[in-house]
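See structure below.
Missing here is one protein chain; the remaining ones are kept as they sit in the complex.
Think of it as A and B in the order they're written, each chain with its own count starting at 1.
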Amino acid sequence: MSDIVIAGIGQIPVGEHYTIGLREMGVRALVQALHDSGDLKPDALYIGNLLSSMISHQSNLGALFTDYARLGGIESYTAEAAGASGAAALRLGVLAIRSGQANTVAVLGVEKWSDLVRSEAEAAIMQEMDYDYESIPGLTSTGQAGLIMQRYLNDYDLPPDALNGFAMLAHANGAHNPCSIFKNQVSPESYARSGMLCDPLNMYDGATYADGAAALVLTRRDLLPKNFPHPVIRVSGSAASSDSLSWHDRHEPMAFNAAARAVSSAAEHAGILPGQVSLFELDDPFSIYAALTLEACGLADRGKAWQMARDGEFAIHGRLPILTMGGCLARGNPIGAKGIYQVAEAVTQLRGAAGANQVTNARSALTLSLGGPASTAIAHVLERE
Amino acid sequence: MTDKPHGSLLLRTDRPTGIVGYGAYIPRYRLPGSEISQLWTGSPKGSPIKEKAVAGLDEDVITMSIEAARNAILRAGIDPQDLRAVWVGSESHPYAVKPSGTVVAEAIGASNNIQSGDWEFACKAGTEAMVAAIGLVGSGMGRYALAIGMDTAQGKPGDALEYTASSGGAAFVIGPANESAVEIKASYSYVSDTPDFWRRPEQKYPEHGQRFTGDPAYFKHVESAGRVMMEELGMKAQDFTYAVFHQPNPKFPLKAGKELGFSEEQILPGLLVPVIGNTYAGASMIGLTAILDIAKPGDRILQVSYGSGAGSDAFYFEVTERIAERRELAPSIAEYLARRTEINYATYARYRGKIDMG
Partner (left out) sequence: MENPRYWRLKKQRYGLVGEVCPHCESKIFPPRDVCPECGSEARTEFTFSGKGKVYSYTVMRDAPAGYEQNAPYTVAIVALDEGPMVTAQLTDLGEEKVQIGMPVEMVTRKLREDVEKKGILVYGYKFRPVMRASN
């Protein structure tokens, strides 16, 4: 088993942080995580971010955050993998410790979204797609999801509200997450009444983009402070895979091959089967991506994940809990930061600190973060000692 | 400009030329005249035409020219690389400075070895391009030339012209007569300085001289061009199977035709203005394509365009036996007319940029 442990976590609420900018958001999450780790001193800081160069007109985030968090000259830079940027930064940290280059690493996922009006921000996030051949024709990331949801409903001959189980379970869980943007419940009726974003994808099928910052502190097991106050959570698996940017370059768009590859190799690395974990923090910028992920990973039969979601199999006390703190659909989608939120949430579960959302006897967790429509997929397996 | 040059006034080329392929384009949307009259007069009656064709949000003279040109090339059956000119005549070129023709040429796969200036002469810009194409091919400078007349005509809201100002046009591949669906026997042009309709560069909508656009302008030039043409040819109206005139409204071409001795039966097959409106630079050219959709080998056709400012180009065509097979190779006017979605004034105002977005 790996000896890399997650010693500290920090998260600010996901939302519209008009009074603070990119740097304050990031610093707050970092300070929280470092404090939570027992004030470990990192040798490196890796940052997951997608949009700062466009929305905040700010690059070179490594220099910015090491300075503002008073991390004194350590190695630091950004990992970019669209919506999987946070998970990519985490994987950099894992690789740095595993290689012996670093002992303790801080990882920050940060995204400032709310500084632009919506149409301009939508245009900014289009860069995660194939700009010349998807964005120029006028598609957005939400449109991408609408395209594949249409095909999914068509191929399995499903009613338009087939996927409502994902929004309902996400909101049920998100209501108890202090960092989530939405605290409301979703009913089949409210889902059916909801306005369309990109038909047939409605407002409950697409997560709200929002500001967010979350941080982790990784270290070697033997470097944990004496009197470390938390249960020890190891990173026992880490893997990444890629696929084409666009649906149109895939033979089987619904296969979500990169998601399947990343999950199976992270699980293999950890020596477990994906279905054996206590919970699965998968990536749900759109409900259809949750369904396709579960099916690609062999956790649901093709065309059946929606039914299992409706039947409660993925609820907190179901067979395989997912989105236990609300996922993107209820917590909000802080894009390049979401991969760190997912891991912080999984750590909270494994520490037994998830309150009303606690998964009973949570021993292991799988996380999967997606960049674009599983164009990049990065998975981690966490286990409690 | 009254002296008659020596010899015939007809324009004839050393090498016989013809229309090798023709193509039309009519956008899908139709605005009924009643929508306009209801808004500005409070009555559904009063429009001179049933409805007009309206370009969609993503259409302009360049995109419509591309489709008409593709249709013309399909019918011509030529390699677009063999074109030596791609000319677009219009009064609504999308750019004030930058040619429409180069975009059209790239899109249809023409080579870089072409002439490609844009033509402007109000509603006569397209037929001016035809005359130039005839000259280029007839002189032996090139084997094929593409001449397009296309417009997204703008009528000022509430103006009389708003009922008819429409979108559409046609394209012709001019080439050697012995490859043609239609032989071009002769042409003739008649122009004078007549300020009946104009638009200054900074203005969005054109101005016009109301009734002055009639006798001294449209009728004077159309009838002069038609009359001189027939006199020089030694032909009478009865010698032609069809005649097509510039058609700003249904009345003008019928009246001019009557003055020249043509019957309604000769004119109506090419009279599209009641169902598509006035496509300006495209108007007589698209009317000609409607005739070619039904013409038989041996049919003789007179075309007379009119452009304000002012002038007319007249053409004498004779249909060859190649017409039947060529016409099947691209959509007909009837097919474009059948592809129809009626819109209201609000949609029209949006599509044609009449809503001030601030």
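Keep this in mind: contacts are C-beta pairs under 8 Å (C-beta built on N, C-alpha and C of every residue); 3 or more make two chains touch, one makes a residue touch a chain.
The structure displayed is predicted, hence computed values, not measured ones.
Undergrad: Of the residues listed, A:Asp36, A:Glu80, A:Glu111 or A:Glu134, which one is in contact with the missing chain?
TA: Per the contact definition at the top, the residue touching the missing chain is A:Glu134.
Undergrad: Any idea which of A:Tyr46, A:Phe166 or A:Trp247 touches the chain not displayed?
TA: Final answer for the missing-chain contact: A:Trp247.
Undergrad: Which residue among A:Lys41, A:Arg151 or A:His269 touches the omitted chain?
TA: Considering the complete complex, A:Arg151 is the one touching the chain left out.
Undergrad: In the complete complex, the non-displayed chain touches which residues of subunit B?
TA: 27-29, 56-60, 62-63, 66-67, 94-95, 98, 103, 106-109, 330-331, 335, 339-341, 357
Undergrad: Spell out the interface residues on subunit A facing the chain that's missing from view.
TA: So the residues of subunit A touching the missing chain come out as 118-120, 122-123, 126, 130, 132-140, 142-143, 146-151, 154, 196-201, 246-249, 253.
Keep this in mind: only the chains that are shown with their structure count from here on.
Undergrad: What whole-Å value do you get for the distance between subunit A and subunit B if each is reduced to the mean of its CA atoms?
TA: Roughly 59 Å, centre to centre.
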